[in-house]
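Here's a slice of the assembly, chains where they normally sit.
Labels run A and B following the written order; every chain starts at residue 1.
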Amino acid sequence: MNFSTLDNIKKTKPLVHSLTNYVTSNDCANILYAIGAKPVMADCILDIKEITPKCDALYINLGTLNKDKIKAINKAVKIANKNDIPVCLDPVGIGASSFRLKYANYLLKKNKVSVIKGNATEIKAFYYGKKLGKGVDTHDKTTNENIYLFINLAKDFAKKTSAIIVITGEIDLISDGEKTYLIKNGHKMMESITGSGCMLGALLSAFLGANKRDALSACASGVCAMGLCGEKAFASMKENDGNLSYRNYLIDEVFNLSQSDFTKGAKYEIR
Amino acid sequence: MNFSTLDNIKKTKPLVHSLTNYVTSNDCANILYAIGAKPVMADCILDIKEITPKCDALYINLGTLNKDKIKAINKAVKIANKNDIPVCLDPVGIGASSFRLKYANYLLKKNKVSVIKGNATEIKAFYYGKKLGKGVDTHDKTTNENIYLFINLAKDFAKKTSAIIVITGEIDLISDGEKTYLIKNGHKMMESITGSGCMLGALLSAFLGANKRDALSACASGVCAMGLCGEKAFASMKENDGNLSYRNYLIDEVFNLSQSDFTKGAKYEIR
């Protein structure tokens, strides 16, 4: 895997326009600073025309979606497409909400999206065009046993959308339709905090913004980075620490992540 | 007090639909994860129809209330009532805002609410139907001296509304109109952070969602849990720590809370 993607972030400090939910926006902003990028979170349609074109990547997260946000997203994605700015789409909750699923479908039909990132439930709902899950949580999970099914699904979805498909889970999967990375980094404590998915989406946008010519490596190394930091954050946990300390350690580890962490800790295979 | 309520959360992982303010939503989400529950915070009216029925409890917090939120709340509470999903109402700021007080009154008249949780100012305003306080802060406070007045008020309010009334303060009070718990856990540092009230409301919703057959025990043990964690968080404070460390410790302590903490630390009486 090409890990110089991290250096490119440090060098170019990509500005990531994040249209995301209010629950985890603070975490997303801080993890962008942690990796060496910069956030801008202007979400009023009146701001889009000037803000989006100046950004290096656009992060779209469908959490706490509403009609005003939709207007802003529609405009921002159009501008991003026109200006060759990569778009990372995080279809939060489309496994549980027809409103969001319908909008995600619309967005994908009308625009070019560079990356679609979701858990197994979200990606399956997106692929099959119908909701299958309970809440925002995943039921389907990627495992050693079923991973081949998800590889096929991701490849096909990638080909159909010309987007890189990222499926998060016990095993993370990144595919451009030809090459597929399986990443085995990460820790289950990441499921005990809010926003670990959103933060990954923001991170991927930073990796994309700084590595436009190699979007697949950007995504694979971005997912790997998050997983590694999840492991290191768990290793930092002391007696009496709980999930909020874990969240703090996680962002701190992103701040301290270095090239050599990748070399030492990356666990992946290519299919 | 029945402390198996906590185990029931760990076992059933209740999904709590939280319609709350943006200031403390991240804290609420993380404290729900900490206790073993799961948050979903979809607040657009277009999401309610599908999200609310799948949840185990509904948490309504009137902080940063606005017209869009009201539409979503109205629909969510109606669906919760229809599906026998417990509703915890946190009438933040109704002691200072006629707009919110009026809406809280409307909500209560039109629907069934399982629990009303507020500080002395909020509950008095709700009970008497008029605002008495300054900001979102409390002036009236429960003390050893005046507690009998609040017991009477809570009992009467509980009978009139068929809701469990929770009044927070130096002494916390939980009443279903017949039985009243007084809880003396907690720490004054909890007043030095934003969101301790909101986090309690979210916690109570988790306790309710996992203990539907014994809502009074759910509320009493939930309030006790928060107070205990507030004490333990203070005990964790080291030199140079301030209110933000305290917030972090508080959520961490909820994450680490066990049955035996209740047995050792619960301070309460029944009236």
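Rule of thumb we're sticking to: contacts are C-beta pairs under 8 Å (C-beta built on N, C-alpha and C of every residue); 3 or more make two chains touch, one makes a residue touch a chain.
Because the structure is predicted, anything quoted here is derived from the model rather than measured.
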{"item": "Full complex stoichiometry in copies [only 2 chains shown in place]", "value": "3"}
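Here, only the chains that are shown with their structure count from here on.
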{"item": "Centre distance in Å when chain A and chain B are each reduced to the mean of their C-alpha atoms", "value": "33"}
{"item": "Residues of chain A that touch chain B when the two form their complex", "value": "21-24, 26-27, 63-67, 93, 96-100, 131, 134-137, 192-195, 240-245, 247-248"}
{"item": "Chain B to chain A touching residues, read off their complex", "value": "15, 22, 25-26, 29-30, 33-34, 38-44, 46-47, 50-51, 54-55, 68, 236, 247-249, 251-256"}
